[in-house]
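Written below as C-alpha cells is the structure these notes are about.
All protein chains of the complex are present and in place, except for one that has been dropped.
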Amino acid sequence: MSLALILIVAFSGAIITYLAGKVSSKLRKTIAVVFSLALIPMIALLFGKNIETPLFEFLGLRLILRINNLAWIFAIAISILSSLSVIFSLIYMKGKEKVDFYYFMMLFINAAMIGIVFSGDLVSFFIFWEMMSWATFLLISYKRGPALAAGIKYIIMSIFGSMAMLIGILFILNTQGTLIISQLAGNINLSLYNTIFIMILFSVAFGVKNAILPFHAWLPPAHSEAPSPFSAILSGILIKMGTYGFILLLYVIVGVQKLLSLPGFTIVINILATVTIIFPTFVALIQEDAKKLLAWSTVAQAGYIILGIAFGTSLSVTGGIFHFINHATFKALLFLAIGAVEYRTNGVRDLNSLGGLIKQMPITFVAALIGACGLIGVPLTNGFVSKWFIYKSLILNKSPFLAFFALFGTWGTILYSFKLIHNIFLGQTPEKFKSIGRAPFSMQLPMIILSLAVIIFGIFPGLPLKAINSIVVSFGLESLNINLWGLASSTGALNTINIFTAISAGILLVWLLSKLGSKAKSVNQDDTYAAGTSVPQDRYHYTVEFYKPLYRVIRPYLKDIVDIFYTLLADWIKKISSKLRKIYNGYVGNYVMYIILFLAILIFVQLKWSLW
Amino acid sequence: MHISEIILSPLLALIVGVFFLGLSRKIMARIHWRYGPPITQPVIDIIRMFSQKSVSHGNLFNFGIIFSIAGSIAVVLFIPFGRIHPLSNSGGLLVILYIMLLAPLGIALSSGEAANPNSSIGISRKLLLTLGYEFSLLLILLALMTHYRTISITEIVALQQKGSWSLFRLPLVLPGIAYILILPAILGVRPFEISKAPQEISSGPMVEYGGTYLALAKIEHAFAIVIGISLFVNLFLGGANNLAFFFLKVLLVFILGIFINAVFPRLRTEQAIKYLFGIPAFLAFLGLVITVLI
Partner (left out) sequence: MDRNKLIKWIKTPAKMGNKYSLHAVYFCTGCGIIEIPPTITTRWDAERFGVTPAATPRQANLFLITGYVSLKTLKSIIRTYEQMPEPKYTVGFGSCPINGGMYWDSYNTIKHLDKYIPVDGWIAGCMPRPEAIFIAVTHLWKMIDNDMADGYKKYRNNYDQYRANQEKVLGSLDWPPLFK
C-alpha cells in the first residue's frame, strides 16, 4: 500500500464528504464513516514496514513520505480514534448548523495528522503541521462566542510555536544542507550551543501543541469549547502530535548519544514536565465544568508522557509512548462519555447541576468509570502499566523527587476523577433528569470499543509493548524483556495477569460469600437514612465544593500566573496598537509627510553609514 | 508460589483481622474501665449481619463492596507474611500502592449509588485524608526504594533480614518516624476517624449498609487493618522469618494504635490535613533528601 495513496484517500475523503453533504445528509454520514474506517485497514497493513518514498520536488527540496514503527503507532491511533469519533458525531451533530463543514474539518484534520506522521522530511512535516493547526482553529471556534476567543488564543500561540519551528528548520537547512529526517538522524554536526538552540526552538513548537506548562494557556478553553467528539480527538491525538515531535527531535534528529551528552536540557524538560503534572492536576480539582476538568487533566497527563520520553531510559521511553496510546484511549473515552451526557441533558456540563445518572445511562457510566480508572491508573487498566514503567524508571535512576511528584499527581488525579464520576453519575438525581434515556447506540459503540481497549491493554500490556519496544530499540536504547503480561526484570517485575487472576478470583470468592447472606431487597433511590425523615429532592446532592477543606488550603496557590501574564501581554499590545493607530488620522498631507520623513531617514542613514 | 499459600494468606489475614477487631474492642473497654464484650463479638456481629435482610440500592451498590474486598484480598497476596508471599514478585511496592486503591474505590462507588449525602461527605473526607497521608507515605516509600535500589517488597524484607531494621538504619530513621506519625491516618483510627464519624455523619460511606453489605464492610475493615500494619512491619520492622513472629510484630503495632485510638478525640478534616501536611511530611521529605544525598 503506498503512502501517497493513503494520504490521497484521507484528503479526498474530506472533500467528498463535504460535497456529499450538499446532496443529502445520509450520504454525507455514510461517506464520512466509510472513508474514516477505510483508513484503518490501509494503515494496519503497513505494520512493521520501513518504507521511504520520494514524492516530488518543492522549491528545490525533495518531499519524502516514509513509515516506520513509530509513525505506524501514531497513524493507527489517529485513524482508529478519528473513525470512532466520527461515528460518535453521527447523532451528536444531528440538527446542528454547518454540519458539512464540521465533517470536512474532522476528516481534514485527521488527514493532516496522518500526513505529519508520514512525512519524511521537515518541509512536508511543517506543511502538514500548519494544515492541522489552522483546521483545528476553525473547528475549535465552530460554536462562535467564547469558542471564537478560545480559538484565537489557540491560533496565536500555535503560530508562535510554528514560527519558532520554521526558524529551526531554516537553521538546520542552512547548516546541514538537508531536511530529510533519515539523513539528519544521528549525524547532525552542530556545536553544543547550536544544538541547544534548535532544540529550544523546536521544543517551543512542540511544547505549545503538547501544552507543556508555560505554553498550556490555550488548551483548557479550547478543549471545553470544542464539540465533544472533536475534544476527544483534540485531547487524545492532536496534542500528541507535539509528543511525536518531541520523540522525533530527541531520539531521531538529535539522537540518544548526543542527548545524553547534554543533560541540562533533559533536566529542564523533566522539571517542566513535573510542574506540568502537579499544577494542572490541582487546577483540575477545583473545576466545576466537566470538560474543563478533563482539559486540565489532559495537560497533566501530557506531562507524564513528556516526563517519560524526556527522561531517556528505555524503560521510561517505553512508558511514555505507551502512556500516549493509553491517554488517547481513556481520555477520548471520557470526553465521549461527557459528550453523551451533554447530548442527553441538552448541553449541561456543570458538575454541580448533574447527578445520579447511573440509573438513566448505565453504559455511559461504565464507560466513564473505566475511563476514569485508566486515568487514575487503577491496576488492570492500561494507564497503570504505563505509569508503572515511568515510575520504576524514575525510582531506579535516582530521581525520587521526580517520581514523587509524578506519584503525588496520581493521587490528585484520583480526587478529581472521583469528583467527576460522583457528581455526574452517583448521588441524588435531579427531578428534571429522571426521565432522560440512554445514549443512542452509535454513541455507545465507540465508548464500548474504547473501554475494551483500556481493559485489554491493561491485562495484556505485552501486545502494544512489543511494538513499542521495537521503536525504543531503533532509537539505540537497550531492549526490555517484555512479556505478554508486562515486564520481567530482576529489580521488580510486573505481571498483570497475576493481578488479574488474583482480583477476579477474589471477586468470585467474595461474591459467593455474599450469597451466603440473606437476599437484599431492592429499594428506590430516595429511600435513604435521613434521621427519620426523607431526604428532600433536588437539594441534597453533595457536590458544590466537594473537597472544601482542601480547596481552602490550595486555592491561593492555584493562580494561573502564565495565563494572567499572557492576558496582560495581549492587553498591553492592544493598548500600544490603539495608540499607534492614531497616526492614521485621515489627512493626506500627513501621510505624505510620513513618506518624506521615512525617505529622509533612509537617505540620512545611507549617507552617514553607507549600509547599502 | 504455591496454591496453598494463595489460599492461606487471605485466610490468615481475615482471621487475624477479625481477631484484631475483637481485641480492639476488649482493650478499648479495659481502658475505659469496662468489662468489654467477648473477644468473639465481631464474629457474632458478622453472623448476625449476614442473617439480616438488608436493602440494596442497585447493581453498583452490590458490586462495589464485593470489588472492594476482592481488592483487599489481592493486596494481601502481594504482601509477604513471614515467608508466605504468593504474588510478591508480580510488581513490587508500586503495585501494592496502587491495588490498595481498589478497596476505598469500591466502597466509594458502592455507597455513592445510595444517594445519601452522608456517604458522599464521608467519601470526600476519606479521599482528602488519603491525599494527606499519601503525601508522606509516597516520600517514605521512595526513600526506601531509593535506599535499597529495588521496588520489590520481598527484596526489601530480605535486605533487612541480613542487616538491621529499616527503622534503625541511618537515612531511614526520619521516614520511619514519619510513618509512625501517619499510621493512625492510614488505619483510620480515632484522631483520623473523620470519614466514618458515626456521631456526625452516621458512619459516612457505610450509612446505607445493612445486613450482608455491612458484614462485608466489616470484613473489609478487618483486611484493611492487617494490610496497613503489615506494610509497616515489612518495610520498617524487618518483616519476619516465620508467621508467629510476624504477627507478633503486627499485634504490637496494632495495640499501639488502639492506645492512640482510645485517648484521642476526633480531629476536624482541616485539622487532619494540616497535621498531615505538617510535621510528618516535613520529616519524610527530609528523610528522602538525606537518603538521596548519602
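Letters are used for the chains, namely A and B, taken in the order the chains are written, and counting of residues starts over at 1 for each.
Just so it is clear, contacts are C-beta pairs under 8 Å (C-beta built on N, C-alpha and C of every residue); 3 or more make two chains touch, one makes a residue touch a chain.
Computed from a predicted model, the values in this text were never measured in an experiment.
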item: Residue in contact with the excluded chain [from B:I44, B:L170 or B:L252]; value: B:I44
item: Contact residue for the chain not shown (choose from B:L105, B:L214 or B:L288); value: B:L214
item: Residue in contact with the excluded chain [from A:N174, A:N189 or A:T533]; value: A:T533
item: Touching residues on chain B - with respect to the absent chain; value: 25, 29, 32-38, 41, 44-45, 47-55, 198-199, 202-203, 206-211, 214
item: Touch residues of chain A, complete complex, unshown partner; value: 524, 527, 529, 531-534
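Please note the rule applied: only the chains that are shown with their structure count from here on.
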item: Whole-Å separation of chain centres (CA-atom averages), chain A against chain B; value: 36
item: Interface residues, chain A side, partner chain B - complex; value: 356, 358-359, 369, 376-379, 384, 388, 391-392, 395-396, 398, 400-401, 403-404, 407-408, 411-412, 414-415, 418, 421-422, 426-429, 486, 491-495, 498-499, 502-507, 509-511, 513-514, 516-523, 525-531, 535, 540-543, 546-547, 549-550, 552-553
item: For the chain B and chain A complex, residues of the former touching the latter; value: 10, 49-58, 60, 62, 65-67, 69-74, 77-78, 87, 89-95, 97-99, 101-102, 105, 108-109, 112-118, 120-121, 123-124, 127-128, 130-131, 134-135, 138-139, 142-143, 145-146, 149-152, 155, 202, 207-208, 211-213, 215-216, 268-270, 273-274, 277, 288, 291-292
